[in-house]
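In this view, the complex is presented without one of its protein chains, the others remaining in place.
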Amino acid sequence: MGATRRGTPRNRAARSALAHLAAGALALTAAACGSDDAKKEAPSPDLIRHTVRLPRLNGQKIKVTAVWTGTEQKNFTEVLDEFSKRTGAEVAFVPSGDDMSSFVGSKITGGDPPDVAMLPQPGVLREFAGKGWLKPLNAEAAAELRKNFGKGWQDLGSHKGTPYGVYFKVTNKSLVWYNTKIFDAAGVKEPRTWAELLNAAQVVADYGVPAVSVGGADGWTLTDWFENVYLSQAGPEKYDQLTTHKIKWTDPSVTDALTALGRLFGRKELLAGGNKGALQTAFPAAVGQTFAKGEDSKAAMVYAPDIAAAAIDGTNARIGTDAKVFPFPAVGGEPPVVTGGDVGVALKDNAAAQALLTFLASPDAARIWAARGGFLSANKNLDAAAYPDDTRRRIAKALVAAGDGFRFDMSDQAPAAFGGKPGQGEWKDLQDFLRNPGDVAGIQQRLEADAAKAFKN
Amino acid sequence: MSTVSTRATRKGVVRTRPLVAAAFLLPALALLGALVVYPIGYSVHRSFFDASGNGFVGFDNYHEVFSDERIRTALKNNVVWVVVAPGLATALGLVFAVLTERVRWGTAFKLVVFMPMAISMLAAGIIFRLVYEQDPDRGVANAVWVGVHDTFAASAPYPGAHPRPDGGLAADPDGAFTTTSALRAGSPAPVPLVAVKPRYAKGERDAQPPRAEPGKVTGTVWLDFTRGGGGTPGRVDPGEKALSGVKVEAVRDGRTVASATTGADGTFTLPAAADGARLRLPAANFAERYRGAEWLGPTLVTPSIIGAYIWMWAGFAMVLIAAGLAGVPRELLEAARVDGANEWQVFRRVTVPLLAPVLGVVVITLVINVLKIFDLVYIIAPGSSLPDANVLALQLYQSSFGTAVNQGLGSAIAVLLLVLVLPVVIVNIRRIRKEGRR
C-alpha cells in the first residue's frame, strides 16, 4: 500500500484543513446523533433510487457479526433490514463481543462461521486471508467496490492482490474532547500544537484539575496516542514503513515520538489519577470522568475517536456546549489524521453473503446509517445530501477528496498478536510505557521484540 | 476394589442377556465415548502436532507451555488459586457452619451465603466488576476501604496542591515541601502554591502580599494562579486566592523551632526564633484524597477474583460441613463440655477431627473446580491486567481459537489440565471404594 498512500503536498494541506474542519464539525455531528431530528430530516430509504442491483434471495438466511452494541447495533440493523427488504434474505446480527478473533476462530473450528464479519482491524483481515478463512469478493461486489471507493481503501481491503473486504464504516481517530467549563475556568484555549497542548495541560493542572484523562486500561487508546504523535512528527512515509515493520521500533523516529509523548505521560500531575490511575481507567470511564460532574469532573480533556459521543451521552453533559472537540494537535509540521474503520468480509461462499457485501459497498447502504449519525463513509458516490447537516456533508466530502492522504490506524494493520489483543504486543508494551514513561529505550526494545515475533521477520 | 465387588457379588436381580444390559447402557456410553472420551484421545494426539495440524513436533508444545511467559503466568496463577481458594472457602465454610449451628435463624443465614452458588459465573463476574470499580464514588469495595482509611487519617486542607518546580520550595520524600533558602526576620517570604482543587479554593479571600515586620518572620501562602496562566509566578498578583489554614513550620537542623497557621488572607507570622531556619510545609497539608486499592490492577487482580470465587463457593463448603456436623454425635460434644472443655477446645479437638472426611471431600471438590476456573477471570479482569490474571483454562481458550491460534498448543494445555486433575480422580475412586466398604 506504500506507493498509493504516500502523502503528496496537496494531500497534506487537505489533511491539515480537514483535521480542523472535521473536529469542529464532529462535535455537532455527535450532538445531533442522539436526537430524533436526524431521522426526520433523512429521506426515507423508500424514496431513494436504487443504485445497486441485488439478486433475489428469498428464503436464504445469513449471519453477520460485528463488535457493535447499543446504538451502533441498532443503526447497523436498519442497514441489514433494508438489505432483507430488497433481497428477501433473512439476516441475523450477532454481536461478537470484544474478542472477535476468538469468537470467529471458534466458529471456524466448528466449520460454521458467520457468513459475513465486520472486522474491526485490517490486520485481522490479512491474517484470516492468509489462513484461507476468507472468501474473495465476487465480480459484482468487487465492481461495486471499485466504482465507489478510492484505491487506498481498496488496497486496505485486499490481501496479495485479491479483494476481500469492503470498508463500510470509517472513524476519525484524531480528536481530543474537552470539558468546556474547566477550560473556561482555567482560561485556556484549544491548543493547535503539541507545545500548546502541554502548556494548556500545565495551566489546567496548576488551576487544580488533572488535565488529561487517559483510558490506559484499554491498550488501543495508547496506540492511538502514539500513532497520532508519530504520524505528525515523523511524517507519512515513516509511518507507512513502521506500519509494515520495514523500519524497526528501535528507530530514532520512534524514540522521538515516545519522548514527546513522555512529556505528557511523564508528568503524573497532568494525568487524571496519575499514571497508575490512568492504567486502571477503561475507555468509557476515561470519557465519563471527564464530563460526568461538570466543572468538578476529574479531568479536563480526553483523547477519543468520534465514537466517544456515545460515552458522553451516558453522562449529563451536552455535546456542543459542555463537551467540545479539537483536532489532535500538530507535533511536527502537520496535525495528524488517523482513521480507523470496519471492513466487511465474507467467511462463507454463498450468494447472500456476496450480495450483502455488494450492498455494503453501495451508496444505498451508507446512506441509511449516515442519516442516523455517528457514521462516516469513504464511499465517494454517496450523495452528501445523505448526511443530515452541512457540517457533516463537508467532512464527508473532504474525506473522499483527501482520499489517500489519510493514514489508517497503524496497530489495526499489524497482526492481531501485536496490534489488536488485550494484554499483549503493542497494547501491553505501551501500557508499560504509561506505567514507566522514562524508559523509552527499554520500551522500544520490547516493542521491537514483540513486533518481530508477530510479523515473523 | 471391594466396594464395588461387594455389590458385584450381590447378584443382579434381573438375570439378563448381556444384550439387554448393553441396551440400557448404550445411550450413556455412546454420549460419553463420543463427547468425553474421544476428545481426551484427540487432545493427546493433537498436542504432538504443530499449529497447522500436519507437522509432528513431539513435545515442543509442552515445552512451550513451560517456557512461554504468558502460559507460565497462567500456571503460576493456577497454583495460587489451588493453594488459596479451596482452603479459604473451606475454612470460612467451617466457621459459618459451626457458628450457625446453635443460632435459631441459622437457616436464613445459610441461605444467604449459599445463594451465590445458584447464579452463573457470568452474573457473578458482572456483580464483582461493579464491586471492584476503582472509583471510590462508584465501587463499593473502595468506598468502604477509603471510608475506613479516612477515619484514621485527618483530611488535608488542600489535597494535591504543590509548589511550581522552580518555586523556591523543594519536595521532601515524605511529601512535605521545604524552602531552598533560609528565612530572614524582616524580610517576608512568599510561598506560592498551585494545583489547588477549585472546590477548595472557592471560598478563599484574595491573598495579601506579605508585609515585613521587624523582628519577626512573615510570609504569605497563596494560590499562585491567574486564569489562563497569566500573572507573574512567585508574586501575589491581583485576584489570586489566599490559602488559609495551612500549617507552616520553621525547621533548623531537622528540629522544628516554631510553627504557625496561615490566616484568612494567607499570611503567617513566626517569632524571631525562626530567623535563619528553613520554612517547611508539612505533608499533612497536601495529602491526596486516598483513592483506594487497585483491586483489578496487576498485583491484586488474582486475589480479587479469588475473593469473588469465595463469595460464590464458601456456601457450598458451609452446607456440606453443616450436614456433616449434624451427623456428629451430640453426646460426644456434650461429654467434652461437661468435662470442662471450652468451646474452642471442643471445636479443635472434637468437631474438626470428626469432620475430617467431610472437609477432605469439600477441599477436593473445590480443587477440581478451581483448576477449571474460566468465566470469572474472563469477565472480571480488565484488558490491562488480563495477562496478570491469566489461568490455564483461559489460556487454553485463547490458544485454541483467536488469531494467533495454535490448536496444538491449546491441546497441550488441555492435556496438562487433565493431568492435573488425574490425582484427584484416583483419590476420588479410592474414596468411593472405601465408603462402599463400610
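We just call them A and B in the order they show up, numbering each chain from 1.
FYI, contacts are C-beta pairs under 8 Å (C-beta built on N, C-alpha and C of every residue); 3 or more make two chains touch, one makes a residue touch a chain.
In this section, contacts and distances are computed from a predicted model.
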Name under which UniProt lists the unshown chain, selected from "ATP synthase subunit a", "Response regulator NasT", "Sugar ABC transporter permease" or "NADH-quinone oxidoreductase subunit F": "Sugar ABC transporter permease"
Contact partner of the left-out chain, one of B:Ala182, B:Leu300 or B:Leu354: B:Leu354
Candidates B:Ala34, B:Val148 or B:Ala170 - the one touching the absent chain: B:Ala34
Which of A:Gly150, A:Pro191 or A:Gly288 contacts the chain that the document leaves out: A:Gly288
Missing-partner contacts on chain A, residue numbers: 63, 65, 67, 69-70, 72, 92-98, 103, 106-107, 109-112, 114, 218, 220, 282-285, 288, 292-293, 307, 310-311, 314-316
Absent-chain interface as seen on chain B, which is shown: 1, 4-5, 7-8, 10-16, 18, 20-22, 24-25, 27-29, 31-32, 34-40, 42-43, 46, 96, 99-100, 103, 106, 108-109, 111-123, 126-128, 130-131, 133, 137-140, 143, 311, 316, 319-320, 323, 328-329, 332, 335-343, 345, 349-350, 353-354, 356-357, 361, 364-365, 368-369, 371-372, 374-375, 379, 383, 393, 396-397, 400-401, 407, 410-411, 414-415, 417-418, 421, 424-425, 428-429, 432
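We take it that only the chains that are shown with their structure count from here on.
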Interface residues, chain B side, partner chain A - complex: 70, 134-135, 160-162, 164, 194-201, 224-230, 291, 294, 296-297, 382-387, 390, 397-398, 400-405, 407
Residue ranges of chain A touching chain B (in the complex, touch as defined): 99, 101-103, 105-106, 109, 124, 127-128, 185-188, 199, 202-203, 205-209, 216-219, 269, 273, 276-277, 279-282, 285, 289, 295-296, 415-417, 420-424, 427-428, 431, 454
